[in-house]
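Missing here: one protein chain of the complex. Every other protein chain is in place.
Right, chain A next:
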Amino acid sequence: MIELKEISKKFGDTQAVKQVSFSVAREETLVLLGTSGCGKTTTLKMINRLIEPDAGQILINNENIIDEDPDVLRKGIGYVMQNIGLFPHYTIAENIALVPKLLKWDKAKIVSRTQELIEKLHLPESTLTMYPHELSGGQQQRVGLARALITDPSVLLMDEPFGALDNVTRTSIQKEFKALEELKRKTIVMVTHDVLEAFELADRICLMDKGEVVQIGTPKELLYQPTNDFAKRFLAGQKLILEFKVVNIQDIWTYLPQEIVHRGETETADLSIWEAMELLRNKDRSELFISGPNKAIKSINFEQLTSGFNQYQNAQHHE
């Protein structure tokens, strides 16, 4: 769907991006992860030609984007900016309707689509007639998202879409975001420097350093098969929580107690260790019933969960 081939970009003496190649499959979410200044934004902006690369090619749907009119290309790609970038002289409704107006949609269609989006994004209707400075940072970020989504583009580029938020708000928006049906149908390239966010939202992660790709892979691959020291060190700080998030019940199935017979409600084995722990704690339940492969059902409590996880870990490290 999106393919970057040996893309490089220099600003004066700074090599911002160096020989970056990756491809993003249809409906996949690829997260560009790395420290500040490693070239994430630059890479992203080259995909909608806000920046032109010095060398290399970018293909979208097998077409070289250099052959397209940049304005047309950009109208077809949703873009969420690192700094939100709403127009201060436009109301929220006008900000959201920007691209459809450029595309000359009729009014009724714009209104109904706007309505649909602000509901999905939990924006109060009253904000529509306000100006950006009258909204909170989180609300503004949602408006930025709505503006990018309104034409339902198949490609979405997002530059630290939750960057300006506090931790609590960010976690809740991330959850809402993940749950949005609309986004599951899109090919997304998202930038973040937040490891947890990357693990939360990515299908695959592209880890970058000093303008170069360090490693591309699923969160699990990054965690358990880091290709070099940088990759290892980058995740070291939050290793345990990442592992809880990456490993699911399915993975540790064999290390869990015997199957039982149970007729009540069950959880799926897709549940991550982290989510299972949260359930066990929040719902004041002492045990969870999980339905695994072949409709087998197992019952687990907190001790059994941690012990199963530990055995799995040992097995991974001995591979």
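Definition applied: a residue touches a chain if its C-beta (ideal position, glycine included) is under 8 Å from a C-beta of that chain, and two chains touch if they have at least 3 such contacts; residues count from 1.
Keep in mind that, in the parts below, contacts and distances are computed from a predicted model.
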Response to the item:
Choosing from "Alpha-ketoacid dehydrogenase subunit beta", "Fe-S cluster assembly protein SufD", "Osmoprotectant transport system permease protein" or "ABC transporter-like protein", the absent chain's UniProt record names it "Osmoprotectant transport system permease protein"
Discussion item. Can you say which of A:T35, A:N83, A:S112 or A:T254 touches the chain missing from this structure?
Written reply: A:N83
Item to complete: From the listed residues A:R74, A:R142 or A:R170, report the one that touches the chain absent from this view.
Response: A:R74
Response to the item:
Filtering A:A25, A:L102 or A:L279 for touch with the omitted chain leaves A:L102
Worksheet item: Pick from A:R147, A:K186, A:K245 or A:K298: which residue touches the chain that isn't shown?
Response: A:R147
Practice prompt. Tell me where the left-out chain touches chain A, residue by residue.
Written response: 48, 50, 70-76, 79, 81, 83-89, 91, 98-99, 102, 131, 147
